[in-house]
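Missing here is one protein chain; the remaining ones are kept as they sit in the complex.
Order of writing sets the labels: A, B and C. Residues in every chain begin at 1.
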Amino acid sequence: MIRRFREKIDPNTFLLLITITLFVLMYIAGILIFRDKHFGRVQVFLNLFISNGGLIVAAVSMTMVLISGGIDISIGSVVAMTCMLLAWMMEKQNIGIIPAIIVVLIIGVIFGFFQGLLIAYLKIQPFIVTLAGMFFARGMTAIISTDMISIKNEAFLKIANAKLYFPFGGYVNRSGDIVYPYIYPSVVIGLVVLLLMFFVLKYSKFGRSIYAVGGNEQSALLLGLNVRLTKLKVYVLNGFFAALAGFVFCLNTSGGFVEQAKGFEMEAIASSVIGGTLLTGGVGNVIGSIFGVLIKGTIETFITFQGTLSSWWTKIVIAALLCFFIVLQSILGSSKDKKGKISKDH
Amino acid sequence: MKIKSILRNISRHSMFFPITCLIIVLVINLIKTPTFFHVSINNGVLYGYIIDILNRASELVILAIGMTLVVACSGGTDISVGAVSAVAGAITIYLLVGPMSSGDYRMPYVLAILLGLLGAVLCGMFNGFLIARLKIQPMVATLILYTAGRGIAQVITQGFIIYVRKEEFKYLGNFIPGIPVPTPIIIATIVLILTNLLLKKTALGLYIQTVGVNRRAAKLVGLNSSLFIFLVYAFSGLCAGISGMIITSRVYSIDANNAGLNIELDAILAVAIGGNRLDGGKFSLAGSIVGAITIQALTTTLYAMKVTADQLPVYKAIVVVFIVVIQSSEFKRYIGKLLSRITKHGDRKQVEV
Amino acid sequence: EPASKPGGDGKGKDNDLIVVGYAQVGAESDWRTANTVSFQETFVEENGYKLIFDDAQQKQENQIKAIRNFIQQDVDYIVLAPVVETGWETVLEEAKEAGIPVILSDRMIDVSDDSLYTAWVGGNFVKEGHDCVDWLAGYLEELGRADEEINIVTLQGTIGSSAQVGRTKGVEEKLPEHPNWNMLDKQTGEFTQSKGQEVMESFLKSYDDIDVVIAENDNMAFGAIDAIKAAGKDPGEDIIIIGFDAVKAAFEAMIAGDMNCSVECNPLHGPRVAEIIQKLEKGEEVEKTWYVDEGVFPASEAAKLIDSRPY
Partner (left out) sequence: MNNEVILTMRGIDKKFPGVTALSKVDFTLRSGEVHALMGENGAGKSTLIKVLTGVEALDGGEIRIKGVDHPVVNSSPQEAQKYGISTVYQEINLCPNLSVAENIFLGREPKKWGRIDWKTINQKATEILDVFQIEIDVTKPIENYSVAIQQMVAIARAVDISSKVLILDEPTSSLDEHEVEKLFSVMSKLKDMGIGIIFITHFLEEVYRISDRITILRNGIRVGEYETNSLPRVQLVAKMMGKEYDELTTIKNVGSYEAKDYEDKLLETEQLGRMGSIKPFDFLLHKGEVVGLAGLLGSGRSEMSRVIYGADRADTGQAYWKGEKIAVHAPMDAMKIGMAYLPENRMVEGIFPELSVRENIIIALQAKTGIWKLMSSKEQEAFADKYIELLQIKTPNIDAPIKNLSGGNQQKVIFARWLLTNPELLILDEPTRGIDVGTKTEIQKLVLELAGQGKSIIFISSEIEEMLRVCSRMVVLRDGNKICELSGDELGQKQIMETIAGGDISGEN
């Protein structure tokens, strides 16, 4: 039955459906298992977004990069650098919030531009370029300041703490007040980026070029696309989003320190992959990535609600669930016999 | 004309750029720290910056050997090697002395090491299974052990750092009395020689490249692509295990959180600096090894030049970019164009490009 | 034996327990593991508690998530051992709105509004730094080297961590009292033995007259010991070695004569936090700052104390 259904729709949509279904099943399971711990509250669901605002931006951007056939493992470091820079500018240099944000976004773009140049025009492998980028940004973070900097800028904190309430779904808390579910502006930024990239990838020439380049670079070139420029644009945009993700991340943690957001890139990659993006390029979409983020977040929520796992078990359980997910996807999604596949040229 | 042909000949040699980079790093050292090349015998062992570099690069060299084959055969990277090192170290030490630090062995030393290595190979086989059989992309598949590996190691150690208080345990990671060369250097050399023999004296090297270049075509000429991919990941696990032994012996303890932390990135970097493509196919083991030593030389150099550890990545990044840029064929092409423009300039006007 | 609890009729049992959400940093060191164990052993059902434990794996984001989840689970108290000092306003504000008291353990946080947390329990890193310098001064006097030129190198912890910041600060504050001491170099060994060893090797090649090594945790001190031995010197004799934390392995090193002193950093916070919670349950006011007891352990006392060390 599955086979017949699969033949009807295209394999990538099928994978996306699998991902979404698994997420829903998992969430329902959570609600049942942690009944007495209020897992079913709307706010628990919204917390997935609140806690992962930065990751949403990063995962969306990562998805774009992966579709283009590249990878970016510098995102975590860039996020750290952005947070540190924001904190340093606002706290140590008394620069206003708006100029500070503009500066970090510009730096992100420049950073992305250089990475893009090396990748697109010198054809150096993205993994290596962004690995160097990762080292560079992390080191720069330490150069800006080795001390933690806490952001006390009022305007910043106002944005960070502005709750946007929903008019429904409230619950009565221990002091007897009704608390309506809420989100923070960081979530809004994440969702806007998501929508934007959804449209760009689906409805713009640039977006389609990304898919083409990721699918087969040589073909894209012969079909008359400007492959290099497309790649450059991807990394520039990615640099911008990395900085934006840094800003969103910073809204959540309001401070900068050297060790911040370590391993963030792997989370972004994992989210994209869970969402059905292929590291080989050409396949993926941002809706899947969002579910990737939510699945990752739900797994973490499970672990917190469970409440006894120590660090090592946490790691193992997360990895096991990740493994389960990837293997299931691979089994359900594979076995589509690819006949007469067009060669990947070099 | 002459310059051009010389340049072409030199740049054609695949090992030229990796070695040049290493030499540049070393020469900078010589200028900055005149004692850099000073080697003496201290406590019956060779002692000096150069020895330090080779010694500390040993784990990286071993990992880079495994990584090179993984990259060549599967066109992907194994990002779990650092965590697998920790697992292997944890198994060995736990088997040797149990959950508490101690100086008494509970089982023969060699057996414990073999079991530790077995653990690492099993990890590698797990990766190999996911990648070869289930066709999961290498980085994603190895992400699983990358995440879980340290957790597994901590389960074994119960989260504690276990020390082995016995002199013999330090031999692998330091030196054996009476032998002036630090043991890690010897181990790395042995691994290198054996691997090289295996690749050059059997058809394995050719098979790996063949599978890496075109997996589907390899199947049709009768090669079991999946088997080879499985094997290289198992081998990479073994290499991770061996370096895990060295790492734990160096500090005669297992610190599951920190043993081999981030070393996988350096291993991948070594492969790339050695002039290997990361998407599979032809490979140069020698290149990767030079790459590994270059990375360690760089770190040692920067320490010697009093760059603090937290800023070190910046300089590392700059050097890495420099190295991969001058190696890139695209860059060579631009330079070649530039050169030919200069040499041709007198002869005739350039056609617009 | 199980403490007799009021209304222990089985059904309402869960309701009578005090639910404590505990957001721990991770399990990055023996010290941390001992710290965790101290909580897990204190907050057991026999004592009237239910502990919800969350391990952030050294990531602040994870702790923030955990606290949000604690709030949703309507816990009675939140104990937070913050990964870093910054960035807690938002989420602690949420806890405050939910009416859940927050008790900090180990590290302090940097917030403008003190009312965001109820109390803090921990060691005093700066004081540990002071203790280290004072002990060294005393020891040098003992050796009769009080007026000599003394060259010191420091192996710092992971830059930016509160232990590193506090200990470095503590040492530096007291240094001017000893004009004959030179701080030759400082470099981070990231709290690990192997990095500590690597950095020490580099120090030894750059300076041949190091008298004292201050390692901001014991693990780095062990690395330094190995590096010193490899360089053909005798740690503990030729070079004085001071570590922090006073883990069991440090006592072993001191007994072996490789190390001279370790400054304690007491991980047993659990009982202190329980004490605070009991007070709050009774409706009493509590102080904001609670230091745990910490000592300085020189090599001369090591053999005597080693068996009484719990971690």
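What we mean here is this: a contact is a pair of C-beta atoms (placed from the backbone, for glycine too) under 8 Å apart; a residue touches a chain by one contact, two chains touch by 3 or more.
In this text, all values refer to a predicted model and were calculated from it rather than measured experimentally.
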Interface partners of the hidden chain - shown chains only, full complex considered: A, B
Per the touch definition above, residue among A:53, A:108, A:215 or A:297 touching the missing chain: A:215
Among B:213, B:305 or B:339, residue touching the chain not depicted: B:213
Where the unshown chain meets chain B, residue by residue: 201-204, 206-207, 209-210, 213-214, 216-224, 281-282, 351-353
Residues from chain A at the interface with the omitted partner, ascending: 10, 199, 202-205, 208-209, 211-212, 214-216, 218-226, 282-283, 337-343, 345-346
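Simple rule for what comes next: only the chains that are shown with their structure count from here on.
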Between the pairs A-B and B-C, the one where more C-beta pairs touch: A-B
Chain centre separation in whole Å, for chain C relative to chain A (CA means): 34
Euclidean distance of C-alpha centroids - chain A vs chain B, Å: 30
Two or more partner chains touched - positions in chain A: 142, 146, 258, 310-312, 314-315
For chain C, residues that touch 2 or more chains besides their own: 27, 36, 159
Complex interface listing, chain C residues touching chain B: 27-30, 33, 36, 159, 185, 187-190, 192-195, 197-199, 201-202, 205-206, 219, 222-223, 226, 229-232, 248-249, 252
Complex contact set, residues of chain A against chain B: 71, 118, 121-125, 127-129, 131-136, 138-140, 142-143, 146, 258, 266, 269-270, 273, 278-280, 310-316, 318-320, 322-323, 326-327, 330-331, 334
Of chain C, residues touching chain A in the complex: 21, 26-27, 36, 51-55, 57-62, 64-66, 68-70, 72-74, 84-87, 89-90, 93, 97-100, 110-112, 158-161, 165
